[in-house]
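Data block below; observations after.
Removed: one protein chain of the complex. Kept in place: all other protein chains.
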Amino acid sequence: MKKVISYITFFVLIPAVTVGGALIFRDRQYAWITLCVALLSCIPFFLHFEHRADVKRLVTVAVMTALSVLGRIIFTPIPAFKPVAAFVIITAMYFGGEAGFLVGSLSAVISNFWFGQGPWTPFQMFSWGLIGLVAGFLSEPMKKSRIVLIIYSILAGVSYSLMTDIWTVLWADGYFNISRYLAALVSALPFTAVYALSNVVFLLIFARPIGKILERIKVKYAL
Amino acid sequence: MEILHIEDLSFRYPKAERNALSSVSFSVKRGEFIVVCGESGCGKTTLLRLLKSEISPAGDLSGSVKYLGEDSLEIGFVMQDPDSQIVTDTVWHELAFGLENLGLPCDVIRRRVGETACYFGIEELFRRKTDGLSGGQKQLLNLAAVTAMQPKVLILDEPTGQLDPIAASEFIATLSKLNRELGMTVILAEHRLDEVFPIADRVLVMEDGRAVLFDLPEKIGGELMKLGKDHPMLEALPSTVRICGSLGYEEKIPITVREGRDFIENHFGGKKAVLPEKEYIPGDSIAVELKNVFFRYERDLPDILRGTSAKIYAGEIFAILGGNGSGKTTMLNVIGGLLKPYRGKVLVAERPVGAYKGNSLYRQNLAILPQNPRALFVRDTVGADLAEVPEARGVKKSEREALVVSVAKRLKILHLLKKNPFDLSGGEQQKCALAKVLLSEPRIVLLDEPTKGIDASAKRGLSEILSELKSAGVTVIIVTHDTEFAAENADRCALFFDGELIAEDIPQRFFGGNTFYTTAANRIVREVCPNAVTVGQAVGSLANGDTK
Partner (left out) sequence: MKAFGSFHPAVLLTYFVAIIGIFMFASNPVMRVTALLGGILFCLLLQKKREIPGNLGFYIPLFLLVAVTNPLFSHAGVTPLFFLNGNPVTLEASVYGVFLAVTVIGVMMWCKCYSEIMTGDKFLYLFGSIVPKLSLTLSMAFRFLPLFVRRMKTVTTARRGLGLYSQRGFVDRIKGTGQVFLSVISWSLENAMETSMSMRARAYGKAKRTSFSLFRFTMRDGVMIFVTLLLFALTVTGMASGATDFFFYPRIGELSLSPLAVTAYSSFAILAFLPFVIEVRGALLWRYYISRI
């Protein structure tokens, strides 16, 4: 019975809400759909975690999430300078892209209990999650080469800005107003630069030492 | 009726050279209270974890462990660290966690959680966050959370190791209540045997992975002595057992203070002895002086130090004792310059603390050993970690290694230098942390609860280091709950009470003058010899006289 309900939710209710919303919110349908997509794209990862994760993995994800939120809290005084993305990337490098996605998206949810929830939460979940997921595919090259690591961390910082601003524009104007998007990007430029910079700084300082710790734990406790 | 049957159990960890357990056999009856003791590293933890299949370590196992109940879920397990066992963020959720795992319906959980909270007297904590609890409350919560699952057997691995004595007593009392009132079988591994011997039905003594003794608590002392006059476990036994055992009565040795007093009364009644007091003359120079110091954490909070004054002389071992949360650690941190008093003066080596610029207070001058030695480790090997101190002091790279090795030799931790600090036992971690402290070549060492969670032989090791430091002219200030340790090691003791240091005196007069706040040895023999405060002194005072 429960399974039936979850299938109904998944295959009927969610698409219905998405389409229905798009019909009702006619002039904001793009914004609505993007919001739904951002949320929905998290669901497969959550469900997979729900079915597969064993205790150790669950605890590890919880610890890494708490640590990345702790990082964000420690660096609150410096605007936009946050270690979350770096932490997500490190997690993905050593525990795989899926763990990276989870730590990214959960960090967004949890840290926003301190920094304020809002329509930006799903986009933060999606962006940080995606940064983690992709980092999982690049884990080997990033472990070997610092250059790859630096390039990816800059890309991650820039794309974080690109992704979150798309929605702002769609929501404000109801369509993709390119001049507003460019303006938003320009005004966010200092922030984007700091995102990228903080990613590079944190990854250069922490990737190796944290990696060492994680490797040791993996061996010691057979993760 | 048997509930656990262990036969010829041997176990070896993967890649280990030696067996962690070798042919251990014993069986536990339903409703028994079993105490497991032995030096750290003797295989207690391995044995206990093998008794519960869900958390058994991987490795080569031979022999058998049989649980004769229905399901191994009926075995509850509590570990040492109160913090790491808590899973969720609120007390009520923590209590419900195990029941949720069993898949029980919500109203059953509601009822069980409620009755458990009442039984343990933690209703007031019910809606609190787990992180805001004290160590003792956390450990009680861990026990309650396990008990809510209605186990038939409770296994506890040094559950009081991180607690202060008052919280530890409370915890042990609760355990004893569970055992008496609900007939739960309890298997408890412990270092501090004074309180658990009287409630134990049988005691299992382990040594090098073997079960060397399994007998009634009153027989353990005698049996251990048969194994060897200086068996290392002897000094871990309760004071009563040690005193009465050393006097040569081996049949049935008393285990509680009351029985001990009766025993002394019967054998030595009427005798009066006063030990000669060791004359103690402190040196001339003052290492630390507090002049009318006031401290509070925040403007609106009450004073923790209320006009505290003290003089601690260079080269002495000074012990500060006192109740829980009385502010002993705060005082230590004020002396160490970590907290600033709002009124009064703290002088270190006759200079105000504030006059030390930058790190100079901690450069070959003063060092603090924190309560939790883990807090000092930041590198991945002990060696690298120790080298951090000379590095910070600006010692040349070529000379650092030699410094580290010489200190490591002194503390007998050379073999640990290549290991990761987190792979060490509590006692080993303590020694490595102490090594870190000594590497800063301090003239004054402040130790915060140095005997917490370490076993008797590690304590002896610590005593040796302290006396070595003393002979090198180092001043040692210890904050402790451990009356025995203070009595054995301190030159002077003081009680921290109501924001002030009172009753400063040499241990014999300090403890001899107290009625409640004194050592177990003193309680046992005080009718005969009021100023014998350590086991050694007690035995000495009695052995020199005639018996009835």
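Just so it is clear, A and B label the chains in written order, and each chain counts residues from 1 on its own.
Note that in this section a residue touches a chain if its C-beta (ideal position, glycine included) is under 8 Å from a C-beta of that chain, and two chains touch if they have at least 3 such contacts.
Because the structure is predicted, anything quoted here is derived from the model rather than measured.
Participant: Given that one chain is not shown, what are the shown chains it touches?
Facilitator: Checking the complete complex, the chain left out touches A, B.
Participant: Where the complex has a chain not shown, which of B:Pro276, B:Pro302 or B:Gly358 is the residue touching it?
Facilitator: Missing-chain contact among the listed residues: B:Gly358.
Participant: From the list B:Tyr280, B:Tyr297, B:Tyr342 or B:Phe422, pick the residue that touches the absent chain.
Facilitator: Of the candidates B:Tyr280, B:Tyr297, B:Tyr342 or B:Phe422, B:Phe422 is in touch with the missing chain.
Participant: So that we can see where the missing chain sits, which residues of chain B does it touch?
Facilitator: 52, 54-55, 73, 76-77, 79, 81, 83-90, 92-93, 96-106, 109-110, 113, 127, 129-131, 142, 145-146, 149, 333, 336, 338, 358-359, 361-363, 367-370, 372, 374-378, 380, 388-389, 392, 422, 436-437, 440, 446
Participant: Mind pulling the chain A residues that touch the left-out chain?
Facilitator: 21, 23-28, 31-32, 46-47, 49-50, 53-56, 58-63, 65-67, 69-71, 73-74, 102, 106, 109-110, 112-113, 116-119, 171-174, 177, 179-180, 183, 205-206, 209-210, 213-214, 217, 221
Here is the rule we go by: only the chains that are shown with their structure count from here on.
Participant: Would you mind pulling out the distance in Å between where the CA atoms of chain A average out and where those of chain B do?
Facilitator: 45
Participant: Spell out the part of chain B that touches chain A in their complex, as residue ranges.
Facilitator: By the definition above, chain B touches chain A via 58, 380, 420, 423.
Participant: How about chain A: which of its residues touch chain B in the complex?
Facilitator: Residue positions touching the partner: 212-213, 216, 220, 222.
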